[in-house]
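Pasting a structure below so you can have a look.
A single protein chain has been removed from this complex, and every other one stays in its place.
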Amino acid sequence: MTHPLLDLPPLTAAHFAAVEGRVAALLDTEQDVVIMQGEALLPLEGCIRGGARPGSTALNVVTGPYGQTFGNWLRDCGAAVVDLDVPFHAAVSAEQVERALAAHPEIDFVSLVHAEAATGNTNPVAEIGEVVRAHGALFMLDAVASVGAEPLLPDAWGVDLCVIGAQKAMGGPAGVSAVSVSGRAWERIAANPAAPRRSYLSLLDWKERWIDGGRKALPHAPAQLEMLALEACLARIEAEGLEAVTARHASAAAATRAGAAALGCGLEPYVHDARDAAPVATTLRTPAGVDACEVVAHALAADPSAPLIAGGGALAKEMIRVNHYGADATREAVESSLAALGAAVGTVSGRVSGAGSAGAADMEAARRAVAKAWG
Amino acid sequence: MTHPLLDLPPLTAAHFAAVEGRVAALLDTEQDVVIMQGEALLPLEGCIRGGARPGSTALNVVTGPYGQTFGNWLRDCGAAVVDLDVPFHAAVSAEQVERALAAHPEIDFVSLVHAEAATGNTNPVAEIGEVVRAHGALFMLDAVASVGAEPLLPDAWGVDLCVIGAQKAMGGPAGVSAVSVSGRAWERIAANPAAPRRSYLSLLDWKERWIDGGRKALPHAPAQLEMLALEACLARIEAEGLEAVTARHASAAAATRAGAAALGCGLEPYVHDARDAAPVATTLRTPAGVDACEVVAHALAADPSAPLIAGGGALAKEMIRVNHYGADATREAVESSLAALGAAVGTVSGRVSGAGSAGAADMEAARRAVAKAWG
Amino acid sequence: MTHPLLDLPPLTAAHFAAVEGRVAALLDTEQDVVIMQGEALLPLEGCIRGGARPGSTALNVVTGPYGQTFGNWLRDCGAAVVDLDVPFHAAVSAEQVERALAAHPEIDFVSLVHAEAATGNTNPVAEIGEVVRAHGALFMLDAVASVGAEPLLPDAWGVDLCVIGAQKAMGGPAGVSAVSVSGRAWERIAANPAAPRRSYLSLLDWKERWIDGGRKALPHAPAQLEMLALEACLARIEAEGLEAVTARHASAAAATRAGAAALGCGLEPYVHDARDAAPVATTLRTPAGVDACEVVAHALAADPSAPLIAGGGALAKEMIRVNHYGADATREAVESSLAALGAAVGTVSGRVSGAGSAGAADMEAARRAVAKAWG
Partner (left out) sequence: MTHPLLDLPPLTAAHFAAVEGRVAALLDTEQDVVIMQGEALLPLEGCIRGGARPGSTALNVVTGPYGQTFGNWLRDCGAAVVDLDVPFHAAVSAEQVERALAAHPEIDFVSLVHAEAATGNTNPVAEIGEVVRAHGALFMLDAVASVGAEPLLPDAWGVDLCVIGAQKAMGGPAGVSAVSVSGRAWERIAANPAAPRRSYLSLLDWKERWIDGGRKALPHAPAQLEMLALEACLARIEAEGLEAVTARHASAAAATRAGAAALGCGLEPYVHDARDAAPVATTLRTPAGVDACEVVAHALAADPSAPLIAGGGALAKEMIRVNHYGADATREAVESSLAALGAAVGTVSGRVSGAGSAGAADMEAARRAVAKAWG
């Protein structure tokens, strides 16, 4: 039995290097790019364990669940950590970061998540980068949920370590991921005796064995199929044009926000200011007394493929996340999500109010709102 | 760029022959099997153009749209055609076929569709085969919509030409298809001077160049990827077990029929007698005044992946087909189809009656009915 | 078990139409393009059965085995056939075609193969097209072995029916194929009462149900995976650039011809004039007494993936074909073919001469010749 996942010719080093080059082009970066053979948590962990050490102080901007993970890793490494906690319904501002840096001049590492799929926020990285650069700290950005959905310019913004994954707006695989590494970052990691070496976590292994070796031999066997999938999603993005791809995500976000309001069933945007809303996903707050989990369960029972998730953790009962990335960043998918949501909120609200099934949410108005917002 | 659809090793003759053997095993047939390199219409056309000729008389059982196509081909070939038209809401009986054969002793070819996805009927082939064999005519069966969904035993049933495609209950590709050919059928076709030869339509080419040549060289280049997909779906069926696969389809049909009744929104089974209902798809009649096209449009707007089709042709406005084959032959898919249907009928009925959105169909009752019918 | 050949979303009509448009762009044609769901023999047969009829006279240029197939089909259709047989070691000239047309003013159909992979020739279609157009006959071209390997401009050259397949220089699938159809060709076929209609062979079905219907519904289910593979190979060609692809094939042909001469083991070009040599494959004549089949068997025993074939039919014992298309149109593949050939000719020659293994052919000289010819 021939199988298309088993019988492909092996991936050559030159082929691997070509994919790497296309990732660099996507990020418009002149820095080294390392494609790591695992989910984006792998390079994120590698960056922190490489960049942090006893004696260093990190500003960890916590705008969602990943910020907490970063804080744990930073502490594991023996770094002092200043957590900048931001309410989940808003972005962090450059001023907030600036104040935190001013209060802790010893900060030499800043970790930030660009867009938070979980909360629906996106943070102003360009402005924050300016502040971080002025301070002189190393700047790590988790751009997994932003790449492909909105502009991402690590070099222009002064990002030293920019980590991406392809599984969201790029419409690609989760099993490989990439990080751009500035010269400053390489120096910092190389000077860190505790930085991972001879390890699956190690960025330095890739530098020494792959990049400095002229890209002749990989430090270990690649995840060939995930690499080919990454290449294929890059080719798709190149064919559509990166600007068109990000514009499509922006439209999907605007249309979801506008359409949800037009439904008239009491769903409110969770992110207060539309400028803070991430193009990758829109979060909505359910009406008082209407359980978000129940709404999502009803919507998924009617449409199992609807890209809806009940908000995690403390927000599980009051927040709904509408994903609109990759294949779901289309007008049809947005309309379909709104229809499923509108019907489900109606059902749950009716049960709550004792009125049986409530009147149908106004799908016609939502469709008009989507049309207008799509532009 | 390596691509899994472009960079596979070529399909060898031995590999092709192995797939052929697995199709024969699926059909439990000792006859020759020819895998033709096109949709099932290709072997169906090849069978009729090979088997029919001026001077022959064909009994063409018309239980749906394909019967009309077969009649056209038969007349193209210069055969006299006796059409046995059966109301679309019922199966044909062996007695009806027997009467037609008795009235036209000159009949030497019988064409029949096993299961009609379009009308939701399945015909009693075992009993009909007995009658046809007694009469002595060549018996062609279109089993595209039955294979994998219900028992199919061409040898035991005396079928001379049994045509299958993989795109329905087999969950496989549409681009290749197969036909089992009895010795009697080969003789008839070989004796027909007008039978396609040196042609893409030709069964004889496959006999002479491939089978009689010891399966060394194919008459033309194969559709490699469709062949590999056919092999993969055969492997899946073998792993689950053919009986388990057909049982799953039977459950899906019973559950859809029971669930639709339990919804209480006025949907009636289109096929009167449950014994005539095809395991591949269930057809339902909408309540008076409720346009089936409109219902399906509403249901698909809410759930674009729902396996629902408005009945074609004259029945477009009153019949809905619920497909439940392949990946849709699961309890979850059946429940999801019923939910979409129930909501959509409610909406359209309400609009028709002037009452706004009607009360929700009773999904809870439908779910209980599904559970009971699934067994 | 999820399988990449079974679990893809179905191909939409819009997607099918997009692939069609890319084929038209590849051919630089404004004519209709029909993608048929079978090997290129299917549209070739469809063209001839559609274009030829009793009362018509066809000039059939026979430069290889396919010409004989075309002649058979033409006679099947009741057309009078003028065969223009050309020695297999040379191309046909426009003058030869012109003379044949002048001798038979009644000719209304001309069939020609562009490049012959089997003999290694390519014919001057642009010049022949001028002559055919001046005469007024319908012009059918089999461009399966030329598309992607050399310039192919059906509109500019006056080709009415240009049939392509993707399995040679396009590096794509064999299971679907395409034909461009001029307005004149559509008229001729529509006026032919014997042209295939309601048939897998029918071009008219595609015109009436697909093209004239606004490309909403296909006449039958497509071979989805072969279509996706066709699209993928088009994307690859677009990315490399069609001119670069044809240049690569031209280089491979020149290098093979030059390298074989440099080997010094007695292999001679089968095609006398280098201008007639096809970019898709190079044919070589073995030294007197050296059996081509034996040489190829030895070469394949040493290197089972070498793209070598012993010449078919009457030429089996004296001709070797070196394929250099698709993935084999690279300098490495050409060198590898030459190495396998040189060693095998040495072995067989030695045995023939009684001298045991002959001296090694001069691979170093061949490599230099390849380098020079590659440019």
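In order of appearance the chains are A, B and C, and numbering begins at 1 in each one.
As a working rule, a contact is a pair of C-beta atoms (placed from the backbone, for glycine too) under 8 Å apart; a residue touches a chain by one contact, two chains touch by 3 or more.
Small disclaimer: the values here were computed from a predicted structure and weren't measured.
Peer 1: Given that one chain is not shown, which residue among B:5, B:132, B:189 or B:245 touches it?
Peer 2: Result: among the candidates, B:5 touches the missing chain.
Peer 1: Which of C:8, C:103 or C:274 touches the chain that is not shown?
Peer 2: Per the contact definition at the top, the residue touching the missing chain is C:8.
Peer 1: If I consider the whole complex, including the chain that's not displayed, which of A:112, A:137, A:228 or A:284 touches that chain?
Peer 2: Residue touching the absent chain, from the options given: A:228.
Peer 1: Could you tell which one of A:125, A:185 or A:201 touches the chain left off the display?
Peer 2: A:201
Peer 1: Spell out the interface residues on chain B facing the chain that's missing from view.
Peer 2: So the residues of chain B touching the unseen chain are 3-5, 235, 239.
Peer 1: Take the complete complex as the reference. Which residues in chain C touch the chain that isn't displayed?
Peer 2: 1-5, 7-9, 11, 15, 228, 231-232, 235, 301-305, 332, 335-336, 339-340, 343, 347, 356-357, 359-360
Peer 1: To test your reading of the contact rule: which positions on chain A touch the chain that is missing from view?
Peer 2: 1, 3-7, 37-39, 41-42, 45, 69, 72-73, 76, 165, 167, 171-176, 198-201, 220-226, 228-229, 232-233, 236, 239, 327
Just so we're on the same page, only the chains that are shown with their structure count from here on.
Peer 1: Would you mind pulling out the distance in Å between where the CA atoms of chain B average out and where those of chain C do?
Peer 2: Each chain reduced to its C-alpha mean, chain B and chain C end up 37 Å apart.
Peer 1: Measuring from the mean C-alpha position of chain A to the mean C-alpha position of chain B, what distance in angstrom results?
Peer 2: It comes to 46 Å between the two C-alpha centres.
Peer 1: For chain A, which residues are shared contacts with two or more other chains?
Peer 2: Within chain A, the residues that touch at least two other chains are 3-5, 235.
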